[in-house]
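Everything below concerns the one structure shown next.
Here the complex is missing one protein chain, while the rest keep their positions.
Moving on to subunit A:
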Amino acid sequence: MEKLLLALLILVSIALPSSSLHEDQIGKFDWIQRGIGSVHLAQFDESGSADGGPARRLVVATQHNVLAVLNTKNGEIMWRHVLPIGATGTIESLNVQEGKAVIVSDNPPLLRSFDVLSGTLIKEVPLKLHYKPDSLYGKRLVQHDSSSVTVAHLTSNTAEITRFSNLKTGAQEWQHSISQPWISSESQCGLTEVSLTCVDASLGLVLSLPFSRLGKTTGKEPQFISTSLESIGLSVAVTSDDDADCKFRSIPITLQNVHGSPRHLLITSGESSSVLQVGSDGSVTPVKEAGASSGAVSVVDVTQADDAVIYRALHHKQAIRISGFSLALGTELVSRSLQFSVGAEAAVRMLVVQQYQRRGDGEVAVRALVVMHDDSVHLVASPGVLWLREEALASVLAVEAVDLPIPASSVSMHDHMAQRAGVLHSLVHRVMLQGSELLSWLAELLEDSLSPSHSSPDSPPALYRDEFNIHKLLIIATASGKIFGMDNLSGALVWSEYLPSIQPLPSDKLLLFLQRSVAHFPHPPQMVLVAMHKDSCRGVVHTFNPLTGEPTGKGLEFLPYRISQASMLAQNDQQFIKPLLVVDTSLGVHAFPSGTELSVVLPHKDVLYIATRNSTHITGHSLRSSTKESLKLTPLWSQHFPPGTIEGVYTKRPGDKVHSAGRVMADRSVLYKYTNPNLAVVVARGLDHINENLLGVYLVDLVSGAVVDWISHSRVSGPVHVIHSENWVVYTYYHDRNRRHELHSLELFEGPSQANATAFSSLAGAQRPPLVERQAYILPFGVQASAHTITEKSITTKCLLLALDTGGIAQVARWLVDPRRPMSGGGPREEGLVQYMPEVHLPSTDIISYNQTLPRVSGIYSAPTGLESTSIVFVYGLDLFFSRVFPSKMFDMLKDDFDYVLIAGALLGLVAAALITRKLAQRKALYHQWK
């Protein structure tokens, strides 16, 4: 009976309004965009199309280990499977036949077959190898057609080739181990139906091993057939060796498989490329193509129909031409060529062509999937581009939100108000201005009422700030080198700019800094992107206007040095630009924009820290020895950070605000917060003497080099996610021994008095070290990425935003993981602190992504809005998700389901009642007087 009552109570409490999202609010404040990543394998599914018509579905496999099926009508994802990250999930080959998509992935290799229509896994066959393909078996090549699978592993001096012909059982037909001195895991090789073909730039040869020879010469070492590169008509591009430690060293000559043909390979050297046909005897012959220019030829597709046709994509600036050459005739088939233009000046990376019979006249028509180097995916037919997907958005590296400008009419008033004049003059001026504003507003109103549909649908909506500054522009920098400006409320792309010559910095980051905001009218806003050059690994700085994407100032600058660190000063120069300081690898300091007067920089920046990547120590440098003419760094402090290499240095977000300087204790005394702006969390990981994982967490003052706190976790492994704000630090990790995810929380206090309430100085010397409160909590899930909410004035309580392994984005109030939560229930209690509970509860109402699953989240970005209660959240990774959060509920705004009618009705009713009763009372009093 009691249980029944309890159940009733729960039912009643559920029925009451809760703080979470209502079903009808889904999509009101949030949006989600699903992505697949950069496509590297694709094939049209021809089974669903009626009598040779165009295919309805397109199967793609991406470098993000996603297998997906796209609708060829609109490019929407019909289904997708996200395979594990890293080498185990890499999709090595794709073969679509009879409504089934067959892939080879995993280690040891697995043959999986999916139903194209529904996405269900039909069959999984392990391909049995006689050796264990671990990390020693470096490079894997897979050749896969309808009847057989060939797997080759290349290691130093050895190639292991295995052929599987029975795809039902995974039994091998034959396997061979070949030793050659020139084979390495970096060898450029390609597997065809009949041979293993490699190209070696140092030998200047194309080496081919026909499989037909393998069967006959048992016991004897099979010989490679060599063809010189000159006979093919290619020369090896000479590369300079001065950038030997550049991470992505360009390979002088590459060999890749040709889509659609198991007997052709594409060889590329520098700008020129050629298609090779491999004969069953191992002979390699270049395919002669009439009219194929030696220019920017990129990708080829061979269709093995009754007449084999080679398709090539040539690009000239933004125009792309796909032309078909008949192999039998050796002439160009003009009717089968396509022409279109793309938005960015990018080269074609991949081309997949489908030939089909047009329904009306039975002519052969052509449709092509074009993947560009900026990761955009286009489906092209004779009328032009049918649809386009920006898959660069699946690899976002940096996000920054920019406030939108206020409309020009209100700007003019603010601008003129700044002029100094007499009181009367300014009054007259103001009245006139407001009068003109009123007139323009009336004119606008009139115009609107006369022509309600005057805004044409194709013109982009005007980007102006809304009432509460929630509408912003998100500037997104991606790993492919494409930068986007995105409307945060709709997710629509406002502009995009492709920089083909850049790549992420060695730490896999791109840096975005907003040097000038929109607040300095008439100066345009300015943003700067710091990246690395693709070939030389030297620094690149790109300055642009974030509202339009157009380059400003010097635009794209190629620097003659490599970048070690970049940071932006908090102070403006006379042009309201915050200078960017770039430190190169030989400790030179450079300010951007390059004309910046050093008198702006010097008084504000004293000590810079330099953390070398994968090192064990950090060195602090001073700018004090700089002169007015040039900046100079001198080393000041150096510290080691055991137990291993430094994983990350996490400073506070620039401009991090602390609303109240102290915290009221249970006995009404005040405990002051330790808000050192130079404090950073340094995380180092290594192994101890018995090879157990160790994690060292340091709180370091980056100016003085003093360590404020030092925690050593034993048997703890990563990934470590750190959130650092105000006077607290929260980090998550995996505990090896307890086999669970844990969260460690730190809070720093100066004590009952403040040393210097107005200005903090790291060099003043600590009177006493700060008090550090520590506590650990159990997390029920693992964490993919973390951040905290940011509001305008930091009055609202902060929330942690955790992207969970389960795919949800959890909003966890900071007080839930407060290290000061009391262990016992007795005694006076501090405000807002409940008794300690070891587990952090994550109720489903705190998942801001409700039932949406977000796989592979790589980061969360949060920005304040004009409303103190509201903070915007942008989650990026494979998918993009945007939402608003209200960490302390919506205290400064009425709920959108607020009942205005009821309130107004009640108010009117009360006024009416008051009037009537007053009248009645007056009359009664009058009667009383007459009596």
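The rule is short, and it goes like this: contacts are C-beta pairs under 8 Å (C-beta built on N, C-alpha and C of every residue); 3 or more make two chains touch, one makes a residue touch a chain; residues count from 1.
Methods note: contacts and distances are computed from a predicted model.
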According to its UniProt record, what is the protein name of the omitted chain, chosen from "ESCRT-II complex subunit VPS25", "Origin recognition complex subunit 2", "ER membrane protein complex subunit 10" or "Large ribosomal subunit protein uL23m"? "ER membrane protein complex subunit 10"
Of A:I232, A:A776 or A:M890, the residue in touch with the unshown chain: A:A776
Touching the absent chain when the full complex is considered, from A:W387, A:W710 or A:Y850: A:W710
Which is it among A:I26, A:A492, A:L763 or A:L833 that touches the chain not included here? A:L763
Based on the whole complex, identify which of A:P506, A:P642, A:G662 or A:G782 touches the chain you can't see. A:P642
In the complete complex, which positions of subunit A touch the hidden chain? 1, 619, 622, 624-625, 632, 634-644, 686-689, 691, 694-697, 704-707, 709-714, 716, 738, 742, 744, 755-756, 763-767, 774-778, 823-825, 836-839
